[in-house]
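Note that one protein chain is taken out, while the other chains of the complex remain in position.
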Amino acid sequence: MSNSYGTLFKISTFGESHGPAIGVIIDGCPAGLQIDESYIQSELDRRKPGQSKITTQRKEDDTFKILSGVFEGKSTGTPIAIVIENQDQRSKDYSHIAETFRPSHADYTYESKYGIRDYRGGGRSSARETAARVAAGAIAKLLLKQHGIDINAYVSEVGDIKTPHYTELDLSKTEENIVRCPDAVTAEKMIALIDQVRLDRDTIGGIVTCVIKNTPVGLGEPVFDKLHAEIGKAMLSINAVKGFEYGSGFEGTRLRGSQHNDEFYNEGGKIKTRTNFSGGIQGGISNGEDIYFNVAFKPVATIMQDQPSVDKHGNETTVSGKGRHDPCVVPRAVPIVEAMAALVLADFLLRAKTSRL
Amino acid sequence: MSNSYGTLFKISTFGESHGPAIGVIIDGCPAGLQIDESYIQSELDRRKPGQSKITTQRKEDDTFKILSGVFEGKSTGTPIAIVIENQDQRSKDYSHIAETFRPSHADYTYESKYGIRDYRGGGRSSARETAARVAAGAIAKLLLKQHGIDINAYVSEVGDIKTPHYTELDLSKTEENIVRCPDAVTAEKMIALIDQVRLDRDTIGGIVTCVIKNTPVGLGEPVFDKLHAEIGKAMLSINAVKGFEYGSGFEGTRLRGSQHNDEFYNEGGKIKTRTNFSGGIQGGISNGEDIYFNVAFKPVATIMQDQPSVDKHGNETTVSGKGRHDPCVVPRAVPIVEAMAALVLADFLLRAKTSRL
Amino acid sequence: MSNSYGTLFKISTFGESHGPAIGVIIDGCPAGLQIDESYIQSELDRRKPGQSKITTQRKEDDTFKILSGVFEGKSTGTPIAIVIENQDQRSKDYSHIAETFRPSHADYTYESKYGIRDYRGGGRSSARETAARVAAGAIAKLLLKQHGIDINAYVSEVGDIKTPHYTELDLSKTEENIVRCPDAVTAEKMIALIDQVRLDRDTIGGIVTCVIKNTPVGLGEPVFDKLHAEIGKAMLSINAVKGFEYGSGFEGTRLRGSQHNDEFYNEGGKIKTRTNFSGGIQGGISNGEDIYFNVAFKPVATIMQDQPSVDKHGNETTVSGKGRHDPCVVPRAVPIVEAMAALVLADFLLRAKTSRL
Partner (left out) sequence: MSNSYGTLFKISTFGESHGPAIGVIIDGCPAGLQIDESYIQSELDRRKPGQSKITTQRKEDDTFKILSGVFEGKSTGTPIAIVIENQDQRSKDYSHIAETFRPSHADYTYESKYGIRDYRGGGRSSARETAARVAAGAIAKLLLKQHGIDINAYVSEVGDIKTPHYTELDLSKTEENIVRCPDAVTAEKMIALIDQVRLDRDTIGGIVTCVIKNTPVGLGEPVFDKLHAEIGKAMLSINAVKGFEYGSGFEGTRLRGSQHNDEFYNEGGKIKTRTNFSGGIQGGISNGEDIYFNVAFKPVATIMQDQPSVDKHGNETTVSGKGRHDPCVVPRAVPIVEAMAALVLADFLLRAKTSRL
């Protein structure tokens, strides 16, 4: 198991879907940071289940409690522990999978690896775990705000419905609809599609795009902890993610160097690039331009249909979807993507302090 | 800086493009592994410059020397240090960039982050650094072979020329042509395109696909060090990589759950899946099916054309491509992708030994 | 801050003396371990305050709650989170040190390092933090028991009263008296001394000796993570520890090699040493003999006397001991020493699984 992330701004998470609680320890948050608890709650609310008709109907308030590391409203430099109690477990919904492996879930691999598995709600493999990431990410965001860094994720694709490029969108509108797409017209189509998929007792995938503005030059630690390599790992560690690309991404492979290179110029004393195929990162280090990247989410594996499968003894059987699940994960994934991006940037901000004498 | 990779099978690399040598320490290779030096050399030869008309003409034999950790042909459990001397540096080719930032290179970001930069050949940001990865990866591959694990990367796209899906290819043919595409007809087209691009004094991007067969069930360490998250980071840490996807990847986002789920069945007592959109990984842990993924490489930034840029004082200037460079990086990237995949798997093989009592 | 310990069997602790709770996450406990909760409680009881007349009178039940990682009584391989609520905080006892630095405490250094400090009960620098270590150590001990490894610590010195060498003691008698010294006659003297010191409103130091039996050959990871180096660090990380020695220790420096060397012999097919100045460790790796070491604890810094000091503005002032404190820390340190030793060994047990093919 590896349930820690980060080098200097480091989180360690714990908790199963149907255990008493989930939570996180943040070790390495600099002392003196004002910890705005209502902001943490608002971030958790963006991720919590049951928030709209296109999300799972599991009811979790996701209220949190800080157990340590904050004194008189400020971080003290000691570990910040946050606990979120689980409330609306319906573990008996899961007794049918105690011995059966759901297709494209982690049941089989966990059982094989550990020889034991808390099957209730998927146990540790449940996306419920990401609430702890969002809580920690909220604190990372508070740190980033001190440096003016701004992180905006949004839903750019659901199935084959997609938005224009981010530079043509008003990212301040993301929270104005339940699918978290800043383009109102596209949002409506996405919502209709997800709703149809839900009625079909099926699920659908999508893409979250994230844009980070005002990053200082110099974040990222080559040659292995390149900025985009860490962001990529952080995104790929989120449940259901199948792909990551930044800047020009996969499309960029079809371009020629003469088209793709980002020319430098001097804008009022500041070095800028005319295009930004680099996605704000050159040689693994931020160059001050917008960082932007796409994260691909597969369709949720739990569908309300019968599917052939096998049990732990190898017998072929049928498994049918129970429990409460999202027909499409991307609207709730938006704050998770932001949280993980914030954790990566906060870590690199601290690491960058030691680059030179 | 972060020049180490891995938890238990850990590498630390060093070296600049035009310094005296580059190299790597492998710490954590289990004792008793037969170290086949000719195999290491053959892997380095696959990556080395000057191997064909479509690669850079820099001449480096890339002969290596093992300084420690091997006794009477076997690993001893102590660190294995490997050094590769640089030979064909032409540092004076680079004097023009001592003060100037090449577009889409790491010159500007390194200068900003460190306040000093070995500009010769790109210094540490040069892809020359990957030779050390290939040497270490060769040892990881020797370890994997003991477990029957087989890693095959190949060029699947150059510009807009692409191969069919890997299941329709004979991966044993990859080394039969200079572009490292197992499909002979496609390979010819790719070579022609690269050659044209070279004559145009330009560059082009491409995609490397990697297929890993015979992985045991159980590799990968959730929730952060998921198998695909580590592979993704490893790939994204390679120079010029802009994207990573595994299994159904970005395309899979357009499918419905009912199409995308991989049904389990029992094949002669072994649990298998009928489809493999999961790419051999479920919940971040290998499930025994083929692992496959795509790695997107941008067009090489150095082009033999004049480009507008700025110098370190912010003055606008023109920079023109000098030195010897690849018109397309993917043929030489194939062994690098394999090496990084091997390092990730070797690490997880060791980590998996401690999953249960 | 660094609140994690271990490489594969890794703990992360949190909590302040007067915050709502303290706790620990154990990440890397192998799946399938029977978690005996009553054993964890019994270990916490050995450490808890208020257990006898020679310990602090703070009342803490130190009952714990497992929030994750255990299913149907067994570890699942996922992180085990344990929380212990604080109950008997009397924070107002500490208002006098909000602005004043107690001599030989961490008040001044924390204030200087972090610019903010939870002064109540010493905050994070309080030895209350060690309860989390004991809880985690109890789980490590359960793992070690599976391998037959047995850890016994005891009080060997209080002030200038000392026991004979461990080989002359019956270590099963340690818990028979409140000072945790297996030699009843010496124990009585120690208790009398501590009681006198308490009446003098003063404190006294002492030494805890630890003996580990049945360690397999091969634990320890040279060259930096030598077995004794990690044990030493673990011990030195405990509050109030000033020194560590193993085997012949400081006394051994006065011997000649011809006296000090431990001759090997064959005892019924097993390689043994006739003497054990090596303390069971050679070249940083266990050799199967008893591991034994001494840990020096300074006199507790809080004394019930007035002492000159300065406040945070540099003004000279007087600070007088308040709160409830131990006159001598070693009786309660015994389970802490055992817990840290167990954590180190559990980690090396896992690491040793990857030493060779």
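Read from first to last, the chains carry the letters A, B and C; within each, the first residue is number 1.
The definition used in the following text is that a contact is a pair of C-beta atoms (placed from the backbone, for glycine too) under 8 Å apart; a residue touches a chain by one contact, two chains touch by 3 or more.
Fair warning: this is a prediction, and the values are worked out from it, not measured in the lab.
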Of B:81, B:304 or B:357, the residue in touch with the unshown chain: B:81
Contact partner of the left-out chain, one of B:16, B:202, B:245 or B:262: B:16
Missing-chain contacts mapped onto chain B: 1-4, 10, 12-16, 19-23, 25, 27-28, 31-32, 65, 67-69, 71, 74-81, 83, 113-118, 123-124
Positions on chain C where the hidden chain makes contact: 1-5, 7, 13, 101, 103-106, 108-110, 112-116, 124-125, 129, 157, 159-160, 197, 200, 202-207, 217-218, 220-226, 228-230, 232-234, 236-237, 242-250, 252-266, 269, 271, 273, 277-279, 282-287, 294, 296-303, 305, 307-310, 314-316, 352, 355-356
Missing-partner contacts on chain A, residue numbers: 8, 28, 30-33, 77, 146, 350-351, 353-357
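Here is the rule we go by: only the chains that are shown with their structure count from here on.
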Chain nearest the global centroid, as defined over all protein CA atoms shown: A
Averaged-CA centre spacing for the pair chain B and chain A, given as whole angstrom: 26
Contacts with two or more other chains, residues of chain C listed in rising order: 28, 31-32, 77
